[in-house]
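Heads up: the structure comes next, in structure tokens.
Every protein chain but one is kept in place in this view of the complex.
Here is chain A:
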Amino acid sequence: MSDVSQPVAHPPVTDWVNDFDHTDPQWTEDPFSIWEELRAASPVVHTERFLGCYMPTTYEAVREIANDSEHFSSRRIIVRDVRPEPARNAAPPITSDPPVHKPAKQLLLPPFTPDAMKKLEPRMRAICNELIDGFIADGKVDAAARYSKYIPVQAIAHMLGIPEGDSDLFIDWIHMILELGIKDESKLLQAVQEMSAYFRTHIEERRTNPTDDLISYLMNAKDKEGNPLEESHVLGSLRLLLIAGIDTTWSAIGSSLWHLAKTPADRERLIAEPGLIPTAVEELLRAYSPVTMAREVVKETTISGCPVKAGNMVLLSFPAANRDPKMFPDADKVVIDRRENRHAAFGLGIHRCVGSNLARMEMQVALEEWLKRIPDFRLDPAGAVTWSQGTVRGPRQLPFLLGKAM
């Protein structure tokens, strides 16, 4: 089997335009200048790596692809070294194409409306404050490890009805799927199997003791014909909710705090005008969008005038789209009161992130509570900020000194 063979070599990139690689350390460290170079070369670039992959570099090209499920399938949504046959019901609806996409998506939408999120908000504020209580007296903290990570984990655990104490287990699975899994199929399969076993146990418990949470909701959901969902669909959607809800928002909160740590003027303005925080959250989502998706070209077409051939993957970089100066004036600057902001951090088209209202609420609450209690903080010069690799970008170590600089 080719999918568990030797790892594929990733030699350092020297020609970004014709040989890009989103797992290259240079990309992980500073993707922004790379995207600028690619965008200057063409609206769509190609690499032979990953068995052949395109990348749209402009907002317009990203929008064209996101809105075209006829030529671009979601059956594979991570650009990887291998292309094993996609599992049926891998993670509906994110891995679904029309016409099965819509009913699978509609099933998940009602629990994630803005009104539903408002009910969760007090719990989120309490979670943020409990986390801050844990380190505020120390004068320093790794904000990625002790704060931004646990906010989305505890939120989604709360919604799913699984123990918040299992957080580190979830984070290990996500690391195996989204980072290690790009190059090592066995890690991905192991994580998927462990997650499925975990959720099966929780499903079994609910057969005798029904609960008011998302697991029970999905177990009892019916399709249009009134039949219960297949077990593989329920497990696939549960895996999706756990994976998609965690390191994405972890990254977004972390990047936002990283920006505020090194930008005292923005920090002071948000403390003086907390009403601006929702607008600032949108701008931070634009400038530091965490999530890059993928599609598979299933039918030849052209995008922004560039021919695109079937059999290739597409690295659908919403983060790069959000830095396109044709779409956003001063695209490389963080303008926390930006008025016009059609950013694509949550995707465009039918696959718009189902958890976008949750993520926005978590970000707003996380920043509000942090700034209330820790108005002064800065990067710890003795530590190093590190960033995750691949599909979701955000700080994984974020050492801060808390309090006013001496």
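One rule holds for everything that comes next: a contact is a pair of C-beta atoms (placed from the backbone, for glycine too) under 8 Å apart; a residue touches a chain by one contact, two chains touch by 3 or more; residues count from 1.
Please note the rule applied: contacts and distances are computed from a predicted model.
Asks: Select, from "Peptidase M1 membrane alanine aminopeptidase domain-containing protein", "Ferredoxin", "NADH-quinone oxidoreductase subunit J" or "ABC transporter ATP-binding protein", the UniProt-recorded name of the complex's unshown chain.
Replies: "Ferredoxin"
Asks: Consider the whole complex, including the chain that is not shown, and state which of A:His22, A:His343 or A:Arg393 touches that chain.
Replies: Touching the chain that is not displayed is residue A:His343.
Asks: Based on the whole complex, identify which of A:Lys309, A:Lys333 or A:Arg352 touches the chain you can't see.
Replies: Considering the complete complex, A:Arg352 is the one touching the chain left out.
Asks: Check each of A:Trp16, A:Phe112 or A:Phe400 against the chain that is not shown and name the one that touches it.
Replies: Hidden-chain contact among the options goes to A:Phe112.
Asks: On chain A, where is the contact patch with the chain that was removed from view?
Replies: 106, 109-110, 112-115, 278, 282, 339-344, 346, 348-350, 352, 356-357, 360
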